[in-house]
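My structure is below; once you've seen it, I'll send some questions.
Only a single protein chain was left out; the remaining protein chains are all shown in position.
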Amino acid sequence: MGYKCPVCEKTWLDTMELARHMFGTGDQAHKDWVNSKGLNFVELLLIQTMEPGNKGYKTLAELLEKEAEKVD
Amino acid sequence: MIRNFEYLRADTIKDTLNLLEEHKEDCKIICGGQSLLILMRQGLVAPKNLIDIKRLKELNYINFDKKGGLRIGTTTTHREIEKSSLIKDHYPVLVDMEKNLASVQTRNWGTIGGNLAHGDPAGDPGPVLISLNGAVKIANKERERNIPLEEFFVDYFETVLEEAELLLEVQVPVIPPRTAVAYEKFNIIKNDQGIVSVAVSITTDDDGVRCKEARIVLGAAASTPVRAKGAEQMLIGKKPDARILDKISDKASEEADPVDDIHATEEYRRRLVKALTKKLVKKAWEQARKSP
Amino acid sequence: MEKQLVRIKVNSEYYELYIKPKKLLVEVLRDELGLTGTKRGCNTGACCACTVLLDGIAVKSCSVLAVQADGSEITTVEGLADRANLAPLQRSFLDHGAYQCGFCTSGMLMSATALLSEKLSPTKEDIRESIHGNLCRCTGYNSIIRAIAAVAEGKYKEQK
Partner (left out) sequence: MKKYKVINTHIHNIDGIAKVTGRAKYTFDITLPQMLHGKILRSPYPHAKILTIDTSRAEALAGVKAVVTGKDTLGIKQGIWRRYKELCDEEILARSKVRYIGEPVAAVAAVDEDTAEEAMDLIEVEYKALPGVFEPLEAIKEGAPQLHEHAERNINVTRHIEWGDVDEAFKKADFIREDWFRCSSQAHVCMETHCAVASYTPEGKLTVWTSTQSHYYIQVLLAGILGLRENDVRVISRYTGGGFGSKFELDSAQFCSSLLSMKLSKPVKIVLSREEEFMATKRRTPMFYYVRSGVRKDGTFLAKEARAFTEGGAYTAMGATALYLTGFFQAFPYVWPNYRYDGYRVYTNAAPTSAMRGFGAPQAAFCSETQIDLIADELGINPIEIRRKNAMYPGYEVPGQATIQSCGLTQCLDKVEKWIKKRGKLPPHRGIGIAAYGFMSGGIFNWFDTPYAFSSAVIKINIDGKVDLYVGSQDMGQGSNTTLAMICAEELGVRVEDICLHMGDTETCPVDLGAWGSRETLMQGNAVKMAAAEAKQQLIEFAAAKLAPNIVYDLDIKDCWVHLIARPERGISYFDIVKEAIRGREGQPILARGHYTPHRKGMISPAYSFGVQAVEAKVCPDTGKITLVNCVTAHDCGQVINPLGVQGQLEGAIAMAAGYGFTEDLPMDEGKILNPNLVDYKILRATEMPETNVVEVETYEPEGPFGAKEAGEGLTNPTAGALGNAVYHATGLSIKDLPITSEKVLQALQEKKAKKSKIS
């Protein structure tokens, strides 16, 4: 059971891990995908540090919950 | 990169003065070269001719007599001064100053004349020699003149030495009775240049209860070593108790005009002047009262 | 600017060299005589990696013009050992691990040699003082101080 990265297809245990992977990689391809979903990659990163409670990563994780392909 | 130059070795004072006269602004004197060679490497100084007086034996001496006091030839190295028993006996403060002036290597090759002529406001000999009421003998081909060290330094790296002039010797009068001199510089790394330094000379009155004469000289606290004359005045005729010490050291730090640089802010340098002045006036006072 | 004749004795060999007056002693030792044991670590006379003995005293060979050394006797690190017999300081440095990258070692050894020729029984403070100018980024100095102290205490007699 896991989630596939919509860009490089690596599989991750949960969407939080997947979000971590996407931010950590942070190349254009991953940025573009996030931005194409109506979020702003860089904004999310900055929100993450400016506001408490893991907000940036949670927001992306929620999106991935819906968007990312699940695999078993 | 060091630019090319003509190398001229002078073996006598006469040769040196003739060469200086001949080349005027187109030449530089090198002795120990501990500061000059660095400037030349950085291209900041590029003389056409370099006159080497390192072997000028005529100017390598340390003499003392009870009347005339101390005479140090310009090519005498810092290490020679540090190790001289004459100086140890009569001017111990000079030995302490030399010991902490720089690395052994620099003190071994660098000379007193070179150090003074370089005119670095952070140099160690300046303040101490001024507090000792020292002077220098300067000559060109025509004439000789003596200048109190207090008037020798003009600005950052600038002295009264004129074109074609050579610094011949340093002169220090005999230390009067009931007098003590103390010097200290503040630095983080030992033997580094001082962030500030203070030299204090105090003479007490005959029964040792009041201060009769005082000299307080600040190093690295202005464009040249400076006397804190206001502070000196507050001290004369008084006994430096805690209250006076506070006022004197406050005054001294007001009289300082230090720079702001990467090693310390102006504010911090003033605080250091205050701390050192307080400490050294106290020290000199206590020693002066003990001394015959 | 013409080259000058310089006569120097280095590690008990005599040399006659024609060199530009602007050449520093360290450049002549390294480039003309191939004595690369003497290093250079800075351009401001602040690291003493280039320390050699000039007529028995420790100087920075980067802060002495070679022409100024004319007629003098110079000892570099290559001159410390007597053929295969290492000098006491060299043996003590080995025993105490008083070096790591080794780039400051020559200068350290020369400073220490000068100290021990001046003072028979230096204090710890004398030792610290004598290598104050010599920068080392590896050892933290204490092993070097121990090594010099051991020789000063007579633990290393000359091997003959």
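Letters are used for the chains, namely A, B and C, taken in the order the chains are written, and counting of residues starts over at 1 for each.
Assume a contact is a pair of C-beta atoms (placed from the backbone, for glycine too) under 8 Å apart; a residue touches a chain by one contact, two chains touch by 3 or more.
Because the structure is a prediction, the values reported are computed rather than measured.
Visitor: For a quick check of understanding: of B:112, B:272 or B:288, which residue touches the chain that isn't displayed?
Guide: Within the whole complex, the residue contacting the unshown chain is B:272.
Visitor: For the chain left off this view, which of C:74, C:114 or C:135 is in contact with it?
Guide: C:135
Visitor: If the hidden chain were put back, which residues of chain A would touch it?
Guide: Residues 16, 20, 23-28, 31, 41-42, 45-46, 48-49, 52-54, 57 of chain A touch the chain absent from view.
Visitor: Could you pull out which residues of chain B are in touch with the chain that's been left out?
Guide: Per the touch rule, chain B residues meeting the hidden chain are 1, 186, 188-193, 262-265, 268, 271-272, 275, 278-279.
Visitor: Please identify, in ascending order, the residues of chain C that touch the omitted chain?
Guide: Answer for chain C: residues 30-31, 35-44, 46-47, 49, 76-78, 80-81, 86, 90, 93-97, 99-106, 109, 127-129, 131-145 touch the chain left out.
Operating definition for what follows: only the chains that are shown with their structure count from here on.
Visitor: As a quick test, compute the distance in whole Å between the mean CA positions of chain A and chain B.
Guide: It comes to 68 Å between the two C-alpha centres.
Visitor: Can you compute the centre-to-centre distance for chain B and chain C, using the mean CA position of each chain? Integer Å is fine.
Guide: For chain B versus chain C, the centre distance works out to 30 Å.
Visitor: Centroid from C-alpha atoms only, then distance chain A to chain C, rounded to Å. What do you get?
Guide: Each chain reduced to its C-alpha mean, chain A and chain C end up 61 Å apart.
Visitor: At least two other chains touched by the same residue of chain A: list those residues.
Guide: Correct list: empty.
Visitor: For chain C, which residues are in contact with chain B within the complex?
Guide: 1, 4, 20-22, 24, 43-45, 48, 51, 54, 57-60, 62-65, 67-68, 111, 114-115, 129-130, 132-134
Visitor: Show which residues of chain B lie in contact with chain C when the two form their complex.
Guide: 2-7, 9, 30, 33-34, 37-38, 41-42, 50, 52, 54, 79, 99, 102-106, 108-109, 190-191
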